[in-house]
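Heads up, one of the protein chains got dropped from this complex, but the rest are sitting where they should.
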Amino acid sequence: MSSTFGTLFKISSFGESHCPGVGVVVDGVPARLSLCAADIQQQLDRRRPGQNKLGTDRNEADQVKILSGVENGLTLGTPIGLLVDNKDQRPGDYGSMSQIPRPSHADYTYRAKYGIHASSGGGRSSARETIGRVAAGAIAEKFLLEQYGIEIVSWVSSVGEHDAGEIDMENLSRAQVDASDVRCPDPVAAEKMTAEILAARQAKDSVGGVLTCVCRNLPAGLGEPAFDRLEALLAHAMLSLPASKGFEIGSGFAGARQRGSAHNDPFVQKGERLGTLTNRSGGVQGGISNGEPVYFRVAFKPPATIGLEQQTVDYSGQPTVLEAKGRHDPCVVARAVPIVESMAALVLADLVLRQKMRS
Amino acid sequence: MSSTFGTLFKISSFGESHCPGVGVVVDGVPARLSLCAADIQQQLDRRRPGQNKLGTDRNEADQVKILSGVENGLTLGTPIGLLVDNKDQRPGDYGSMSQIPRPSHADYTYRAKYGIHASSGGGRSSARETIGRVAAGAIAEKFLLEQYGIEIVSWVSSVGEHDAGEIDMENLSRAQVDASDVRCPDPVAAEKMTAEILAARQAKDSVGGVLTCVCRNLPAGLGEPAFDRLEALLAHAMLSLPASKGFEIGSGFAGARQRGSAHNDPFVQKGERLGTLTNRSGGVQGGISNGEPVYFRVAFKPPATIGLEQQTVDYSGQPTVLEAKGRHDPCVVARAVPIVESMAALVLADLVLRQKMRS
Amino acid sequence: MSSTFGTLFKISSFGESHCPGVGVVVDGVPARLSLCAADIQQQLDRRRPGQNKLGTDRNEADQVKILSGVENGLTLGTPIGLLVDNKDQRPGDYGSMSQIPRPSHADYTYRAKYGIHASSGGGRSSARETIGRVAAGAIAEKFLLEQYGIEIVSWVSSVGEHDAGEIDMENLSRAQVDASDVRCPDPVAAEKMTAEILAARQAKDSVGGVLTCVCRNLPAGLGEPAFDRLEALLAHAMLSLPASKGFEIGSGFAGARQRGSAHNDPFVQKGERLGTLTNRSGGVQGGISNGEPVYFRVAFKPPATIGLEQQTVDYSGQPTVLEAKGRHDPCVVARAVPIVESMAALVLADLVLRQKMRS
Partner (left out) sequence: MSSTFGTLFKISSFGESHCPGVGVVVDGVPARLSLCAADIQQQLDRRRPGQNKLGTDRNEADQVKILSGVENGLTLGTPIGLLVDNKDQRPGDYGSMSQIPRPSHADYTYRAKYGIHASSGGGRSSARETIGRVAAGAIAEKFLLEQYGIEIVSWVSSVGEHDAGEIDMENLSRAQVDASDVRCPDPVAAEKMTAEILAARQAKDSVGGVLTCVCRNLPAGLGEPAFDRLEALLAHAMLSLPASKGFEIGSGFAGARQRGSAHNDPFVQKGERLGTLTNRSGGVQGGISNGEPVYFRVAFKPPATIGLEQQTVDYSGQPTVLEAKGRHDPCVVARAVPIVESMAALVLADLVLRQKMRS
């Protein structure tokens, strides 16, 4: 129950940090889609730790293996099992923390929920759980791009107090995003963000940030009224990511400060279809795509595990000081880029299949 | 598919503006809960239009009828059917708009989705659809309060550019919220908000706003790891509301600007349990409640239907000017208070039942 | 949870015998299907008690009201709420039985499950719950017939020890089935069945029977491999009916006695498609329709509530004698005909929509 996402394009993920592997079963992928491991691997490579100096120095190859559902390079229409072995396990790193719940980390709540906890504390709330999402999302992306021309691009729009300037989101490419390690396509801001992350690492601290994501070329009509609106499913997907604290679509919280006459998007003719002159709606009206780009922002808090001393208490309530050991990311946002793209792809692939029943 | 919400405490809603009625089937309500129509009516009364001078002057009584699942004042454990008749139908009000999709409204996208549209345009995206949610949510609230002591209180924290000051959310009551028509417990801000809404109405315009909601006395352990985190389900619930554009929990977007050392919530002993000194997490760690109050904010855009002239195009792409007729709310936030509370209650009731399988 | 059936064509039913009404919400009905109450009423009329001398002498009109999802005679694509008022309530009839669980009835198990029970004992296990299924099934049937030419016809193939002879199921019509009150298209058998039912009634006893159902003109490809095979969903649907004890498709239990060389259905060319010379498979291979008629049988036990004296014990374990009062059907099979057809229609409509995602 807790580990399934989607209605028709549906994934079931499994695995935690210190077990043999992490993976996912992807059900609902249409038959006859060309697919090989390399199609999936490219997004896993963008997600993996140790890509550059900004992240953890754990270096995990995270090679995906396709277990089922594909034959002779074509999908069969049956569930696709995907597996990534866990190679670089160091349970010892966490030993010293087993009696002290890390502040703002899942250690405490997992114990409250299950009465047991995995050796890494948070278990399934670990970033490693997102491997299955990214692997499944890569398949969803391929389906969306090949059959509908849908493109999804995410980037880092702020780190700490440093914000990116205006981005041309109608034309932004992943290559432009990946031009900087911090994955901010504004070079001036990218430099400041990089400095902030390195400063946080130097200080044994961590820092938060915000991602923006745009989805282009969606047909009008995606999204289900009432509970499964497009933005509701996106919000669900994004708030299910470790460390995320907020979501807004289109004008978002800023739009709540406006009057309707300033906020409404007038319709105009765009080629064969109606479009809108502005896009404060973020490509969605009444929960349903209108054919304009869908864009949204996701807030990520600073990672909870930091090397700095923290005054806290242990499980028995005794005051203590915690200095976390291990190799932790000072900032998750650059690696979160493919994860946000993947979750968006899973939502859209599901809604595309759901809309087919209306045809 | 589109009209079901929840896994164990599950609702299926139905109805649009101009059909005989709107309602909901509530499945999963435990047996032997005392329940009568008045328990449900009180939240419907807080939601209904025409309560005061701030909203539409449509006046709808919205009396709920319990169709099933209750006998002799006790729930049977079987599905509870709830129905509210649609009495004040005026399809004629919309006639003049049938050829012009309202900017930023669901008229256009519904037509793209279904190839047909209800006489009120948006059909199920109408605010009237929320009656079922509120009726079901009132049952969820009663269950949560009686069996767990869980309290849920929402209020208006901004209208346009006017923000409420600090609110003591640990002790805030609904009576304090309802002390002003605009449902802001900060009297100074409430006055400014009221003036802004009346000014918008006077100008045939509309205005957006933000709600905050707090859920108190949750046990630790609610929420499912990976996809059905507590905050993910809340975000899903809130972004499924008409006109909502954003959600943030705890520190939210502001937290993304901080360092971990400033953001982390240290643990402290609180009576029998561990608690946290601060609550930037918003009562949730790793997607699971930690026993602290859960609080979150929801952004609502200004209503799309305004009386002011708008330059736009009709369905055939011809430029035209739209002046919406009918009786429309200049601001939805005061009436959204019980709706937000209800959706929060539905999420929590579902997670409470889901956690029972762990026991 | 317990009261929802289907994945895309999905129904949520509610109501028990002695509440204001019974009904259903039908989600997933395609837009622009022509629909009015009379389309639904005709199957409800075939289901209702008191149609003729074979059943209970309760006479309930069971008029359906469409609450939502339809405008100007066309479906909107939104949930269709359907309601039938409970008019002929006689809770008093059950008073004398409140301390004695009826043998082979749901009285006892409902109390074990919920710790409470509706005044009619079985509550949701009452035959009255099937009203929602039949109402929803009538919509499914209309969709299947108009868009795919799919026809569904069920009939009574045995009552007690009396079996119908060979039936030409490729051409059987509902009119032929309804030619006898007992709904057996073999006139000789129908007469014996009628006599058996009247004899059982005379003896204050009840009698069981078997229904057969055929579904014609299905396209090949319906049914999902692994868990949601066509025959698995049909079996689920049929065993969810009150008093049903068995299901078999095609050759069924008799086929289990054969050798493969005698049982296999050879392929032959049939017009544009491949067909099979025989149809022991019952129109299904590997869980997926092959284009031949799907046919299956459903066993119904004799109704548990009988007027004859029964030696049993009361809830406290004290031996007692029970003579049930009230107006009970001596045999359910004739009235079960539209119920079985409706459940089959719901399964097929769901699979038709599910197959659309493959297109």
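Note that the chains are named A, B and C in the order they appear, and that numbering of residues resets to 1 at the start of each chain.
By definition in this document, contacts are C-beta pairs under 8 Å (C-beta built on N, C-alpha and C of every residue); 3 or more make two chains touch, one makes a residue touch a chain.
The shown structure was predicted, so the numbers you read here are calculated from the model rather than taken from an experiment.
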item	value
Contact partner of the left-out chain, one of B:N72, B:Q202 or B:S359	B:S359
Candidate in contact with the missing chain, chosen from C:G160, C:P293 or C:G326	C:G160
Residue in contact with the excluded chain [from B:P225, B:G252, B:G291 or B:G307]	B:P225
Selected residue (touches chain absent from view) among C:G50, C:G255 or C:P293	C:G255
In subunit A, positions touching the absent partner	1-4, 7-8, 10, 12-16, 18-23, 25, 27-28, 31-32, 65-71, 74, 76-81, 83, 113-119, 123-124
Where the missing chain touches subunit B, by residue	8, 28, 30-31, 77-78, 225, 353-354, 356-359
Contact footprint on subunit C, counting only the chain that is left out	1-5, 7, 13, 101, 103-106, 108-110, 112-114, 122-125, 129, 158, 160-161, 200, 203, 205-210, 220-221, 223-229, 231-240, 242, 244-253, 255-261, 263-269, 274, 276, 280-282, 284-291, 297, 299-306, 308, 310-313, 315, 317, 354-355, 358
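The working rule: only the chains that are shown with their structure count from here on.
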item	value
Fraction-based call for subunit B against subunit A, same above half, different below	same
Geometric centre distance via CA averages, subunit C-subunit B, whole Å	39
Junction residues of subunit C, two or more chains touched	7-8, 28, 31, 77-78
